[in-house]
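Here is the structure we will look at, set down as structure tokens.
Note that this complex is displayed minus one protein chain, with the remaining chains in position.
== chain A ==
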Amino acid sequence: MKALLVAECRGGEFLESSYELAGFAAALGAESVMFCMGGDAPPAFAGTLYQADAAVCGEFNPALHKALLLQVIDREKPDLVVFCHSSYGWDLAPRLALALKAGQVSEVVALAEGGYVVPACNSKLRRTVRPSTALTVVTLQSGAFPPLKEEGAAPPIISLAPPATEGGMEFLGYEAAEIGEVDLSRAEVIVSAGRGIGKKENISLIADLARAMGGELGASRPVVDAGWAPHDRQVGSTGQAVSPKLYMACGISGAVQHLMGMKKSDFIVAINSDRDAPIGEVADVLVVADLKEFVPALIAQLQV
């Protein structure tokens, strides 16, 4: 079996998440080649690397990147094309799958005897799917497969000439993340509020607990999107990545994007009324309770 791994670069820098593609190929026992648009330094990868000039092709240009990948596929004849389930991967993978008449499996979390396991319903369910096409495109859930770095000689690089493809879309560049006043990455204790707090007024209850614990207030994405907390409090793949000594998730169900940002915490406490909430999978302690009753009780005992 041969896999084409579609690595990612941003601002010329090779993204670490791309090594998970190599880890996945190793789990399958597949031979692999890699494609990356640009990248100043070659990745630690043992196979052949196909590269095109990002200054000419653009770091984001789906039509053009698709055309380049089709060239590589024509040459290498892989059985599998593997992307990260990321803003780049989920954008490009369906375009490529359609062009190849290939089945696409999104957000693979595990392998199951030729089938692929993917999450459903906020990770409350797991679906096993099997493509009926010979060539398959998959995207991998971030963190699901251990990264594999193959140290040693730099990979042989094959440079691709830019194809004459107009994308119909202009890429105007990147904008840096908004920088807020709070650097959660340095906090030792973070108490985060999720949608389960119910309404904006209840954020003060979680903020009180954060204060009583001597920590910072964090928040999940829905809480920030709803305007209940500012963006610089957001923990997760599109917010801040944190690794405090104690992380308390209040009313957070545990969407993978949130877990990405906090699962490196030393000790995780989840407070949730749903005993089956996926956050329970990463929590050291799951307190099954109504926040409005439990949090005041906890604050009262902290103040004794």
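By our rule, a contact is a pair of C-beta atoms (placed from the backbone, for glycine too) under 8 Å apart; a residue touches a chain by one contact, two chains touch by 3 or more; residues count from 1.
Note that in this section contacts and distances are computed from a predicted model.
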{"item": "The complex's invisible chain, by UniProt name, from \"Electron transfer flavoprotein subunit beta\", \"Branched-chain amino acid ABC transporter permease\", \"2-oxoglutarate oxidoreductase\" or \"Dihydroxyacetone kinase subunit DhaK\"", "value": "\"Electron transfer flavoprotein subunit beta\""}
{"item": "Residue among A:Gly23, A:Pro147 or A:Gly167 touching the omitted chain", "value": "A:Gly167"}
{"item": "Touch residues of chain A, complete complex, unshown partner", "value": "10, 60, 62, 85-88, 90-91, 93-95, 97-99, 101-107, 115, 118-133, 167-178, 188-189, 213-215, 221-222, 224-225, 227, 231, 234, 237-241, 245-246, 253, 266-267, 269, 274-276, 278, 280-290, 293-294, 297-298, 300-302"}
